[in-house]
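Scroll down for the structure; my scribbles are underneath it.
The complex appears here without one of its protein chains, the remainder shown in place.
So that you can tell them apart, the chains are marked A, B and C in the order they are listed, and the count of residues begins at 1 in each.
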Amino acid sequence: MTFLLRRLGGALVQLVAVSALAFALMELAPGDYLEDMRVNPQIPAATVARWRAEFGLDQPAIVRYGRWVRSVASGEFGVSMAYGIPVSELIAGRLGRTVALSLLALGLTWLLALPCGVWCAAYRGGWLDRLLGGGATVALALPELLVGLLVLQGALWAGWGPVSGRIGPAVAVLAAVSFPSVFRHTRSSVGQSLRLPFVDHLRAAGLSETRILFRHVLPASLNPLVSLLSLSLAGITSASLVVEVTLSWPGMGQLLLEAILARDVAVVLAAVMVAATLLQVANLIGDGLLYLADPRIRRRPA
Amino acid sequence: MEMRLAKLWRELLLATLILVPAWSQSGGRAIVVQRSEPRGFQPVYSVDEPSRAVIGLLHAPLLRIHSETQETEAVLAASWKVSPDGRTITVNLRENLRFSDGAPLTVADVLFTFAVHQDAAVASPLREVLQVGGKPLVVTAAGPRRAQFQMAEPYAAGERLLAGVAILPRHRMEAAYQQGQFRSLWGLGAKPSELAGAGPFRLKLVEPGRRMVLERNLHYWKRDKAGKPLPYLDEMEFLFTAGEDAQVARLLAGEGDLAASFGGGSYRAIESHRERRGIRLLDAGPSLDYTFLLFNLNPGGKRPWFAQTAFRQAVSAAMDRESIARLVYRGRASPIRGPVTPARLKWYAGPAAPAAEPRRLLSAAGYRWNGEGRLLDPTGAPVSFTLLVNAANPAYTQTGAIVEEDLKKIGIAVQVVPMEFRSLVDRVVNRKDYDAALMALRPGDVDPAADVNAWVSAGRTRLWNLSGQALHPWEASVDEKMRALMATRDQARRRRLFHEVQRILEQEAPMVCLVSPNLLLASRAGLENVRPGTIGDLVLWNADEWYWRRQ
Amino acid sequence: MAALLQIANLRVTYPGAVSPLAGVALEVAAGEAVGVFGPSGAGKSTLLRSIPRLLPAGTRIEGTIRFDGMELLDQPESAMRRLRGRRVAYIPQAPAEALNPVLPVETQVAEVLRVHFPMARTALRAAVMERLVRYFPENAARIARAYPHELSGGERQRVVICQVLCASPSLLLADEPTSALDSVAQLDFLRLLRQTQEQTGMSLIFVSHDRAVLRFVTTRQVSL
Partner (left out) sequence: MKACLVFLLAIHLLAAMAGFVTAYPPAEQHRENAWEAPGARFPLGTDGLGRDQWSRLVHGARISLCSGLAAGVLSAGLGLLLGGVAGLAGGWVDRMVTRLMELFLALPWMYLLLAARAFFPLETDARVVFTALLLLLGAIGWARPARLVRGIVMSVKERESVLAARGFGAGQWYLLRRHIVPETLPALATYLSLAIPQYVAAEVTLSFLGLGFSGSTPSWGSLVGSMGSLDVLTDAWWMGLPVVVLAVVFGCYSIVSSALAETQRQGR
């Protein structure tokens, strides 16, 4: 209980630090939300000045941050300058869709990459290893942006019908771009565990390779993989922004992308908070898994 | 059961429609694929294009500028009259106007609309626009269907001020306005039933981030020549998709019926799919947009060469605009030499005089070339400068590469610096710390009034020199001609003055205009009456007249 | 008495390397304990591992290895797998480190038993406990639930022996299992091994470079 409370307290401190640093970073970057209007001859300079005052952009950064914090306390998470409505209202529906997409992609990635990684570690240099190793390298050379576009184009040529705005293709693309990392790390980690003496011992005792791999080696190599889990979640959530945009999945992607470019501070901060919270949760789950998976940590000799 | 009945009913209706040719134009839904989603439905604050596109269908102004003829046209007004002294405009409203919720639209709504825009607390972006000579328009009711607008001094484009100001439903908005909650009214989360407007459509359904459906406004005032009520279409749907590639892909995949404002590359991509997909492509020629190379002529600018007309002329003459149009825009852009494109029909001064040879211009101004072909200025210093381009847009980075290569040919070393848009604008507008920048502008109107801010010293968006002062005689000359042009209502004189201003800008080249991207459009065959224009929403401006041709 | 194991003319070639064994012969009778000695690099381990065919992929083994009337080199891999642990068991070089660190002892022993004698879960548990009690008469229950890191080195060795012998093999191969141990621990281990071998009547091949060790556990020694 106290452990959880301490953990929650730490998470809160962390979130405050993340928001403050993110705010500071945004301050560093040149230009603000109204920059766009400054070069628009149809919008008089006086209007820009008035909007600046209305958005509080003429206030010092610390005042604006304070205002934002108060707004978080009231559950609004600030007001988007572009949309003129509270961020909580703005992201309500989209957040769920982004999280759903990310989690599905995370599940699919691990479901595929874990067995493939284990198998390829055991049969290093086999045909599957060569195939997946090669495929993963090509996937690495293609950023998620291009993979999304290639899928769009491929669907057009092959006449698969619409791929935009559907969750299936988006999940597939996300899983494809995050596959190499999980696959390679699994392969390397399992490859290392395969050299542990107990593997040979079990083989001599007559266990089948598959049994050895999945019942014995995999649990023994979970420790680094658990670290990878939260990393891959972080990677997938950031990649999902771009994939959502290329494949028109109506999540946070487009909103956030425009907000980043438009310096719509409140929206960016909200997205950063969401990412930080997700990471916290993933790390908590990761630590829990580690605790369960590694008796050396769970049951320390006194 | 009910569903099936409704379907049967619709089928029956359809059958009768086909039997009666005069009705054959009605019904159906057109799906427009947009690259960006509206930020909200608030007609006062929305300045971004996607919001304006939808709001333009939900609301209607008193007058508007016809997108094709570029002349003022009555919308909610039955007629309007400008007084001989040019200071009063009288507008008569049509009879029996109603908002989409059935409430009558009266002069009270007109007064409310302008009061809102002129209220400092509202901070409308039109507040300053609705001022003439620094004083706000005075709007009064001169009868139940008549409004009068008085200006402090004669203003040439007076009635154009009214164009594009959507008339707001007072009965829906006044409460929020009184309570000071006007800005948060009609945000993206607004329910369709809260909204009302006098435009051809009304909001039916919003799925944030995904799509938006509008349905016909049963109370819309307009009828076609046969007396049939507009709009013809039952519904307009907007499908939101991010980026040009996704936009084009969704059109090609048959998810949408119309897409516009994409680049030459996408045009080419659709072209190669065309036969198979039954899509009609249209290149409507140059738009009002112009891209240009901007010199930093602010006082204290670091590059002495820029202040010399001959240097700027030489740069302009060295530009291979044909190549930019052909390579960067894949042939879907028109080379231009001045900021006024041929799309501004009666205001365009015609092609500029042929440019002199750049090398001759430079040597006449005392420049020389060294053994390696580098250009040296009269003091013997090599000429080189940096060029900011918007990194997010490949068209600009490619144009930058062409400019770099063209200037290299005359010995000028240009370093292209790609930069994120807002950082770029910050440098150009706030810090004024740059040499040259590649930019693009879209005038909001064809009338010279639209250019005043961009070209005269007092205008705060004269990008090349933001000091507010005329530093050169030609800048003063532009100021003077534009001032005269804005004060007179003699259209021939205005035109002549505007042509002179264009010649000055071409001659002095503070911004070296390069190309005007063509307006490109793709629609499903069978969707008729889609006629891209130049002003307002370039494609949706006549959406009330669109119809499906039935086979 | 017929020989349980007959090796003749054995030649092992590792891929791309010199052959450590060329024309080796060895015979072991049922119940006999044979020691193999030789300097390091002579191919003692290779000889031992070639019997259950536990050599790296791509290794070529030629000659004959007859075990209980079967030619092992002709057997398919599936048959070899049934043989390993059940008929021919193998004790690794450092038994104390041959346990999976993340599974409890009970599970690890059960895994081996399960492969050779498929049975219901409760029966399996009972069988495991029965075997553990043989080696840990006082504290079998604690050992069963423990993880390797919670055991002492000696306990771990015992667990490994229990695991290796749980399917009552007829031939045990031991590859210098004591080389990493100090002399007291070594003696304990060797005693246990000899005792077990005598009790069960299985054959043993023990490989070591230390002839004193060999003399302690085996009745016959051959040099390689």
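Observations, loosely collected:
Definition applied: a contact is a pair of C-beta atoms (placed from the backbone, for glycine too) under 8 Å apart; a residue touches a chain by one contact, two chains touch by 3 or more.
Here the structure is a predicted model, which is why all the values come from computation and not from measurement.
Among the residues A:30, A:56 or A:93, only A:30 touches the chain that is left out of the figure.
From the set B:65, B:419 or B:538, the residue in touch with the chain omitted from the display is B:419, counting the whole complex. Taking the complete complex into account, residues 10, 14, 17-18, 21-22, 25-26, 28-30, 133-134, 137-138, 140-146, 149-150, 152-153, 156, 180-181, 184-185, 187-189, 191-192, 223-224, 226-228, 230-231, 234, 242, 257, 260-261, 268, 271-272, 275-276, 279-280, 283, 290, 294, 296-297 of chain A touch the chain not shown. Counting the whole complex, the residues of chain B in touch with the unshown chain are 244-245, 248-249, 265-266, 268-269, 272-273, 320, 323, 326-328, 330, 386, 388, 390-392, 394, 397-398, 400-402, 404-405, 415-421, 423, 426-427, 433-435.
Assume only the chains that are shown with their structure count from here on.
Setting chain C aside and leaving every other chain in place, the chains that still touch stay joined as one piece. In terms of their C-alpha centroids, the spacing between chain A and chain C amounts to 49 Å.
Separation between the centroids of chain A and chain B, computed from CA atoms only, is 38 Å. Between chain B and chain C, the centres computed from C-alpha atoms are 85 Å apart.
For chain B, no residue reaches two or more other chains under the stated contact definition. Residues of chain A touching chain C in their complex: 196-198, 200-208, 211, 215-216, 219-220, 222, 293-296, 299, 301.
Residues 36-37, 39-40, 42, 45, 47-48, 120, 123-125, 127-129, 183-184, 187-189, 207-210, 239-243, 245-246, 249-250, 252-255, 273, 392, 420-423, 425-431, 439, 441, 443-444, 450-454, 459-461, 463 of chain B are the ones touching chain A in the complex.
Chain A meets chain B in the complex at residues 29-32, 35-47, 50-51, 54, 82-85, 89-90, 93-94, 97, 149, 152-153, 155-156, 161-165, 244-248, 250-251, 253-255, 257-258, 261-263.
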